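Only one protein chain is missing; all other protein chains are in place.
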Amino acid sequence: MSGVGALRSVGLRTAPTTRGLRRWLLRPEAPAAVFLVVLLAAFSLAADRFLTPDNLESILVQVAVLGIIALAVNQVILAGEIDISVGSMLGLCAVAVGTVATATGGLLAPLAAGVATGVLAGAVNGLLVTLGRIPSIIVTLGMLYALRGVILLVTGGTWITQIPDETRVLGLAKLAGVSLPVFVMFALFLIVNAVSRNSTWGRDVFAVGGNRRAARLAGLAIDRTRLLAFALVGAFVGIAATIYVGRAGSVQTNAGEGLELQVIAAVVIGGTSIAGGRGSALAPVIGAVLIGVILNGMILVGVPGVWQSAVLGALILLAVTTDALRRRLVGGAA
Amino acid sequence: MSAIEASAQSRVEHRAAAAVHPPIFRLAGVTKRFGGVTAVEAVDFDLRRGEVHAQVGENGAGKSTLVKLVGGLYVPDEGRVEVGGEVVQFSSPRDSEAAGIAMIPQELDLFLELSAAENLFVGRRRPRRPWGALDWRQMEARAREQLGALGVEFDVEAPVERLSMANRQIMLIAKALMGDAAAVVMDEPTSSLTEREAARLFRIIDELTARGVGVVYISHRLGEVFMVADRITVLRDGQHVRTAPASELDSEEVVRLMVGRSLDELFSRGGHEAGDVALEVRGLTRTGEFEDIDLTVRHGEVVGIAGLIGAGRTELAQTIFGVRAAERGEVLVDGEPVELDSPAAAMEAGIGYVPEERQSQGLVLPFTIAANISLSILGRLSRLGFVASQRERETADGFAEQLAIRGARVSEPVSRLSGGNQQKVVLAKSLAGGPQVLLLDEPTRGVDVGAKSEIYRLIDRLASEGRAIVLISSELEEVLSMADRVLVMREGRVSAELSREEATQERVIAAATGVAVGEDEGAEGAAPAASVDTER
Amino acid sequence: MSANQLRPLDVLKGVRFTRELVLLCLLIVLVVVLGQMSPVFFTVGNLLNTSRFFVEVGLIALGMTLIIITGGIDLSVGAAMALVAVTVGLAHQSGVPMALALVLGLAVGLAAGLFNGLMITRLDLHPLVVTLGTFALFRGIALGVSGGGAVSSFPQWFEYFGQFYLGPVPGQLFVFIAAVTAVWLLLSRTPFGRYVYAIGNNEEAARFSGVPVRRVKVVLYTGIGVLVSMAAVIYTSRVSTSRADFGAGLELDVISAVVLGGASIYGGSGTIAGTVLGVVIIATLRNGLSLAGVETTWQVFLLGVLLIAAVFVNEFFRRREE
Partner (left out) sequence: GETGQGPQQSAKEGGKIICLMPKLVGIPYFEASKTGAEEAAKELKVELTYNGPTEGKAALQVEMIEQLIQRQCGAISVAANDPDALAPAMKKAKEAGIATGAWDADVKKDARDVFVNQATFEAVGKQLVDIMSKQTGEKGDFLVVTGSLTAPNQRAWLEEMKAHMADKYPDMKVAAVEPGEENLQKGIDVTRDYLKANPDTAGVFGITSVALPGAAEAVEQAGLDGKVKVTGLTTPNEMKDYIKKGTVEEFVLWNPVDLGYLAVHVAKAQLDKKLPKSGKFKAGRLGEVEVVKPDEVLLGPPIVFNKDNIGEYDF
């Protein structure tokens, strides 16, 4: 039986040929992707050493820590919450990784320590948000301060140096010609993407973030969904910390300072809505890569140090303006 | 008699036998209080297999509250909920659903960012592939099938936010019908539907009851109630008034029970002398929504706009009001062009708008009733730049009395009011600015008979005061009885303009669907659903 | 325990636990405890002097409260502050008369806010997204034009903005009190204030009611730009130097104070009284702990815990009430 005439004509209002492109443009990460391509082209023209496989790989290596954390924070934001404690959390996990690494060596034990520390911190965030019913911005703002305090109290301000080489493989080694940080980031992306699209939790994240009341009416386990997202952030920060320690070779007490805003920037520039419920797992990766490309490209083009922050800001604004432009063209929500 | 009524007739008969079964669920002496307000007090209510048990009552009578008690949304303060003869304690909607009770809630709570297909499956077992991943293709296929059964077809992969209100409502119906529920509770399921979609719903109800499923049906449209209901329960001020087989009651009796007194005939407007042109719309266009709309409304005239879902009526009204940007065309009030990009400018020019979505567009729920009513006229209520609260209160009290807003004082949050009373607050707000042109988009949606006739009277009064009124409504009867002139929209264009005399149900439907319906009234052999679906 | 002994929660029965009351109790407890920990804490001189350090955060927090009530946020305030300070400094250095330099600074702050406001409203972008961009942009411009250098040779009279005392009372406290009064009246008594709450609770309904949503937002972001300018001038005067790294991390201090004061980050609720209490509590805590000789490391930790605890206590009472 056919549908109502008027409804059918709604479908006819858009010409069939543009439909595929239009669909694609409606995806949340489309504007950032377009802007990324434009930027890549621009930098390639401006700096001849930019578009080399080696340089492109090193951009990915540089954004791996940011990208991995953003992948998880993206889930929290999709679920309608926020986590701004990741900077301090990274510092704390790095301390855990470094401490265990200098004590036992090896890769697995430090990695496990980092992940366990992260999950613990993430679970505290999650429990305070769900059971304590405190808004996540306050919980994680508090944790941003509190965890930084913990780091200073635990380390007494000294760095952890001389991380053994076998711990550093996750930061430095290559697998089949690809640096491990890149490998890990893409593996985690594939996992999160699959989970996000094909698991109950992954879908519930969207529902919980999109309409909390309706989610409750539908009987979704709202608290468990959010708790898991916060714990996931912890786990990913733990993995990222191991890469961080591997790449840096030592642990500073201020490791991760200011990271929280970069992570949020990566997520929202990528196209996930800060209001929750709208976005994709690809968004944070594109956002992180975009930031990495800007930072790298500026140096290769030779932007003076004092002007780099201004250029970064201007390009971020341009990137988000692309989204506004898209909305003018094909509609869709902010 | 319309085609819908005819098909209803046959239904009632084959269900008569079902009445002997034990109840699917029973509420025994339930009471529910909210702070000081007793929403439901010591009410008994039950639902049997295969019957349609309707609930009627004025706004705020406690209908929604009562069904939320079996829906697992509220726990009764007193009394018991029994399912299949056993006392149950639902702590969430999920419990209730597990017990075989499905709910179509009054408020359209959907996941706007998710696709229609996914919306149907949230919180449910989703089809999976052998290796555990979700089977999207099957989900979409089943969604299409489910919606197809309700006679609609739209892109189930697109986010729900791109659907019209009517389609959203159909989504919720489809969602409730997905499981194998023993009972389906429908809280004003047709409030956003035109008669055509409503007719499809009735056919579905028919099929459900034939399978032994029980249906609780809440509606303010008494005509519908008498068409579908086997039994009717009347509530008043949270109390049970009477439960009786539909055959033992008639509309007058029900209305009398609802309001506690007998009510005059439903209000109908007489003819009126129209004055000068008040509102003139020329060539207004928003591509994809509506095109080249011309419209004139005179002082003292009520122009009804009818049409199917997605005909573009809401968009048109909102563009005239400046909420949406017009692409082309102009709007004049009393011959003066109106700036087309801000509601403030439209209001300045004397246009008022009552939006169709009460909660999201009409009200600031945490605000008090007074603050809602005064929101558009704060400038006028201010002295030396500060809001004069005395004046604000007096204005609000005036409207509360004039429109009989019941349930809370004007200094209380508007969220404490029942749906219908909230609607009156929205009306009050648009009237506060003293508009010469009033655009009413589904002004009686979810409003009880009493209030409805008050609103009709109000519209009549406003018109006789010389205001120009545009009445958009999906209730054909409403348009036909209230309008001096009827415009019919189809696919974003005006497909017919009918005078009061020319406007009959058949002609409006024909113009709305683009299909000529036989003038012969005896054509009910074809149910309306079938008759309009012959196109293409 | 004797039978007629009143249980503490009984005594409090009937008292409405507004957020502000909880915060006020917290402040009193803090003052008493800190007074015990350090004898100098509880002197008029110290308490007044403490105010010199929260006025900048406090001024900006007033504007941020209104923005947060509308459901927005401004992360660029610290960077904008640097931009204003650098403008004033460089203008002065290049020979512009100081008074004109201050006007220039004000104009730059206003322009920065206006830029945020226009980006947000014209392009329909989320404030967080826009101000994350301007967070980098404003500081970047400040850094770029100043080349990272400092300006410090301000005329004597400029010191009045940040180092003036009337008796024992620091001059900027008057500025703050005046600003608090003005913003409080604006928010609680005027149509504009009502619009702010309406937008935060239901922007669509506000728009349908003829509230000039965009204009209100532009005014708010421009307004916070002005407050930032004032803060930047006071700060520049207080430390008698201007540099591009001023106000780093200020946004988090401001937001901490506002959310501690009870404004919902989701928009719709918040009060000036709450924000002022939030500002004062954080300042008092820092001052008192420092005077008591508690290491800054512990202070950071305690600040975080306090933030969570204060909101938790508030939630607890709110739920009890329901």
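Note that the chains are named A, B and C in the order they appear, and that numbering of residues resets to 1 at the start of each chain.
By definition in this document, a contact is a pair of C-beta atoms (placed from the backbone, for glycine too) under 8 Å apart; a residue touches a chain by one contact, two chains touch by 3 or more.
Quick caveat, the model's predicted, so the values are computed rather than measured.
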Answer for the absent chain's shown contacts is A, C
Among A:L127, A:V169, A:V306 or A:L325, which residue is in contact with the omitted chain in the full complex?
A:V306
Taking the entire complex into account, which one of A:V65, A:V124, A:V268 or A:I286 touches the absent chain?
A:V65
Consider the whole complex, including the chain that is not shown, and state which of C:N46, C:Q93 or C:S269 touches that chain.
C:N46
Among A:L152, A:L261 or A:I316, which residue is in contact with the omitted chain in the full complex?
A:L152
Please output the residues of subunit C touching the missing chain, sorted low to high.
37-40, 43, 45-46, 49, 52-53, 143, 147-150, 152, 159, 163, 235, 238-241, 243-246, 248-249, 286-287, 290-300
Touch list for subunit A against the chain that is not drawn
47, 49, 54-55, 58, 62, 65, 148, 151-152, 155-159, 161-162, 172, 244, 247-250, 252-255, 257-258, 295-296, 299-300, 302, 304-306, 308
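We take it that only the chains that are shown with their structure count from here on.
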Does A-B or A-C have more contacting C-beta pairs?
A-C
Can you give the whole-Å distance between the Cα centres of subunit A and subunit B?
43
Can you tell me which residues of subunit A touch two or more of the remaining chains?
none
Quick one: in the complex, what on subunit A touches subunit C?
128, 132-135, 137-139, 141-150, 152-153, 261, 264-265, 268-269, 273-275, 304, 306-314, 316-317, 320-321, 323-324, 327, 334
Contact residues on subunit B for subunit A in the complex?
73, 92-95, 97, 105, 109-114, 118, 122-123, 126, 132-134, 148, 151-155, 161, 167, 196-197, 288, 307-311, 490-491, 513-514, 532-533, 535-536
Note which residues of subunit B are touching subunit C in the complex, please.
321, 323, 342-344, 346-347, 353, 355, 360-367, 371, 375-376, 378-379, 381-382, 385-387, 429, 433
